[in-house]
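As you look at this complex, bear in mind that one protein chain is not there, while each of the others sits in place.
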């Protein structure tokens, strides 16, 4: 075990047996991840997670899915899932990982040699932090209707428009943008994929405060922003295809049961402290949700098996996101409900045995059913792409 | 009270005060309605309800809403509601009342003098029993797409087509039909309203057995059926307007809480017999539904007040039908649920304290959310006509 | 009542409604509600004076104490109009809960004076009765807070929770267990031994825990005792449930109206999203919940304003409407956010103000589940008595 834990970053992790690999990863997380940041209730900011990010960087574990030739761990799907499972199990907070999960794979697949040589090392070093510029005020569910425009002017694009719901843009040094480069083309065509430095004049970021008091999302205003033509990724006007290809198997994690399991544990904890396990009315409601969480785990496991076998996930994975987020939402409702007269009190509430937070999961449950493709969009996908219902 | 109970049929009922009127009606129902037919679990057949029908006929109480000049009681909306409330309270079974509620008002408003003179007395005498020929195999929710055709041939229409879901057609002597008389016109236009004798050659009735074993509905096949031209009601090709106008305030009764109240009483009875009121899990579920029933009553009361004030009901009355039938359905589910291992047993199940029927309400709840405009259609109506959401 | 009186009353109500709505929208824009959030005491005493000027602080108060002796039905119009603007002033806690409790508790000189000051808008009393963290173990019939009679007067010892308003209240009607059973005692906010711990609520307002450490007040501060105290507290509590439901209904109406407006105007895939049938059907379900709440509320107001209503019927009705309004409030809030999408959870969009107030009001004095249990217990007893 100890030898594995100190294995050099060039190790062929996939050669390890699964249990040793899991033990190694687990040992590292348990030893090194800051305990005060376990199971964070909200997205962590760069200042909070930076040390951990750099620690992973130094260890060479920042990009588990990237090929080793680009500085990644080169994990097989099976090993990658173990890696992620252990992160979830230990409650490791999500770093600003757009560079790792989106920009890296994008450049490896579609970038030029120069783009790869310039950007990838800086991502791995923690020097470049990326955010995603997709959504716009008038294109939420209907992303392809985006209007931010990039017009060629010599060797530069001049970009004008506005992005919104950009996660942690205030912490990012770079942004990858979907922009319209051909207004005459049909909706999905005429869209390009563009990289930009957030320091470029004309880019302005405004954090959006949410009702829980957090600032996870931002507006990004783009006014006559000059972006070098060489910052385009892939072909001109083919950005939509690229963006869709990027929807890799990561989207399975939108349907991970972890969030619900965690919420269930919070409900159980609160219920123990309130003595509710003697209340058949509560136990009935609790058990129903406990089984929803367990059964979600079974469904999730089926998709994970698929990934491990190296198969491509189909549109049916949308099931997971719907059931996971709606189960989470029902658990959040139950927690508010059992808190009774304290159900309208935010933050920690002292109960005999320890504190309980009644509202954080309620607040978190709201965007969960909206982002990453709203559950309405997910149901549309199931109806048309899985059930083949007519349009 | 006694004087009122024997008042001649020419009495001006509306001159009575409400309480006396209610007491009179109640006394009559309690004294005269056959006790073995109270709260019937299914629609009664003509052979079963005939005696009661004729008794009402003799008393002059068969057509409470018709004007007195046509042999009705001429009740005001307020009195009519009392009359219906007392029927419901006592569990008076519904007679084959299409002649009373549909054909009568139709002829009074749109019929010719000859039609009125011929048909109305025969309805009141119990000689003519009517059924409604609206739905067709391919026009359920989309009634206006009906295809049964009536082509003029001299003084007759020749009718060809098929009707379905015709309630108790096997007991009827006459049918009123919506037929297409102009195929070139747009959907809602070109439809006429036609009366036919069920004895006419070419009419064939086939009862449809339902999964509960009943035969409430029939198919009616029409093959070269000759119907005198004089049997048309209203103008040629204006049948759709007439059919819509016929949707009188009776549709409020689709949303009556009576069915749910009755089902709730059955659940309560079963629960008492099973000792479930000591089970907090049951009590929670029961109370939620008990409050749904009570609150449905409050909502219903609001519409009833509107009717009593003589106001026309708007499309918002669709709310009632949705909530009434879905509450009923949830109660039926609860009853099946608490019967546990006996939840799949039809008919009476002997419990200590008396029998319980687990499945009849479950079976009844199925068509309840479908007929009379499916709940999907009702929600469409609310969305477009009440909430003014765009199409 | 004759028909004429009915229609006259309807007209008066409609005038009151219009004037309350117009006052609230003019004098209490949402910017005001926003600005007062998380600023102790969470509301504006100056605005309270304006409410008094309108005569609304005295709406429910008997004429003998300078009020207008109106019914809950009238009060519901004012409370609803202010809730529609998310006004943070504790109208229902002070004017209904404390106000009615003073009126029911007895006709002593102190109670009369307090009522008169309340009607004038110069006094803001609050009721301090709950002691349990979730309220599940609270009963209107008894308290853990102890009352002792001493040679110098009354002495109180205990810990109260969920008191609205806490900060900003001039004094508290405290329930305590004495030798004669439950007692209701008036304790000025500045009494020695009384300390307040303000707890922020989701909507930016505050509730308080009230610590009573050997608090001493004169004997005349005893407002009621024994069965009379229980009856007064129960009745005021029930009336407060109904009026809180009126506030919740106002929130529901606004959230639903905002959502409909959004569904009509927001375009995606080339169409207003309100044209998508799945969303239409969900909107229809929200309409049903809104109208159920409205219908039950109307029934509850009529019943509680009726002099012949029994205490049990009153309590059952009050729990029934609070259960419906609490659950409908949360359902409409959740669905409103979902139908709005991401903008629905931003602080700058107004929907959040309503959602957060709905969270507070649905929890206060017992949420849907808790009220249904009270209803079940009340009606079960009723049924058992009938059978006995």
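A few points about this structure:
By written order: A, B and C. Residues from 1 in each chain.
Keep this in mind: contacts are C-beta pairs under 8 Å (C-beta built on N, C-alpha and C of every residue); 3 or more make two chains touch, one makes a residue touch a chain.
Note that the structure is a prediction, hence the values are computed from the model and not measured.
Set against the missing chain, the residues B:15, B:31, B:47 or B:341 yield one that touches it, B:341. The omitted chain makes contact with just one of the residues A:152, A:185, A:245 or A:294: A:294. Among the residues B:31, B:47 or B:211, only B:211 touches the chain that is left out of the figure.
Mapped onto subunit A, the footprint of the missing chain covers residues 277, 283-284, 286-288, 290-291, 294-296, 298-299, 301-302, 316, 319, 322-323, 376, 378-380, 382-384, 386-391.
The missing chain lies against subunit C, touching residues 276-281.
Residues touching the missing chain, restricted to subunit B, are 135, 138-142, 145, 164-165, 208-213, 217, 274, 281, 329, 333, 336-347, 349, 351, 359, 362-363, 366-367, 369-371, 374-376, 379 (touch as defined at the top).
Just so we're on the same page, only the chains that are shown with their structure count from here on.
Separation between the centroids of subunit A and subunit C, computed from CA atoms only, is 41 Å. Separating the centre of subunit A from that of subunit B, both taken as means of CA atoms, is a distance of 55 Å.
Listed for subunit C are residues 369, 373, each touching two or more other chains. Contacts with at least two other chains are made by residues 283-284 of subunit B.
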